[in-house]
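Excerpt of the complex: some chains, original placement.
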């Protein structure tokens, strides 16, 4: 990795966005797909919001505070669902969401 | 940071996308703004393409190869411009672009 | 709607991106979810690529040609799957994809 330093919050948002994208994708391939509906939907939402949140921080947007608050909510909401599933990708995604919510 | 592992290419795309966003934002505040027109435009393009590229990798998209090739081109194109400016953000962005182009 | 004019291609990309997002969301709620796995995945891919394609056109990016070619491929690929499902959202999404592919 290069030398650019991002804030812990930006890094948490980046990681969470990609973890959620990855989890939604993995959920779509699970045998018990019926049980994963809610998880997929929350992951897709959270991925988009975290992605915007990381970007807004780099832009020093005047709306960083609002988007961070929304991001924390979306992360908690996603973690609540992901943490109920035993798949490793869900557990890892729940961890990424909790960390991102804490940073935001 | 949590335990989720992303590939070196995904990490390079994430970093490059945010470095480009950050560089465009910093360029907009420079005194010699006239000279930064091209840099801002290339950074904004590169930021969007890298962001999509990282996401497509997490989705295991069948179009990963095509988007990676396009991403490498956009990174080289952005680095060619950024590397000509002495601002630290431009030099760091050029490095991030070169690394991302190499990974892609 | 206001007076700003977008090109037919930009409008087709916008519409297709949102139709794909909407179709993926509706698929997630269908009873025969097992059969919709592939459709959801292709719609999510196509939504992201179309969204970028519309944006790159507005930016007059030097990479418009490449992203349009990729967009046309993703649209055809999504339409091939969507058109096989009888749900109205799938049929409408397939139409939006075919139109976007033609414009690109």
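Order as written gives the chain letters A, B and C; numbering starts at 1 within each chain.
Just so it is clear, a residue touches a chain if its C-beta (ideal position, glycine included) is under 8 Å from a C-beta of that chain, and two chains touch if they have at least 3 such contacts.
Keep in mind it's a predicted model, so treat the numbers as computed, not measured.
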With 3 copies in place, how many does the full complex contain?
4
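Note that in this section only the chains that are shown with their structure count from here on.
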For chain A and chain C, what's the span in angstrom between their mean Cα positions?
24
What whole-Å value do you get for the distance between chain A and chain B if each is reduced to the mean of its CA atoms?
21
In chain A, the residues touching two or more other chains are 25
Which residues of chain B touch chain C once you look at their complex with the stated criterion?
41, 44-45, 48-49, 52, 55-56, 59, 61-63, 66-67, 70, 73-74, 77
Chain C to chain A touching residues, read off their complex
24-25, 28-29, 33-34, 37, 40-41, 44
Residues of chain A that touch chain B when the two form their complex
1-4, 6, 10-12, 14-15, 17-19, 21-22, 25, 47, 51, 54-55, 58-60, 92-93, 95-96, 99
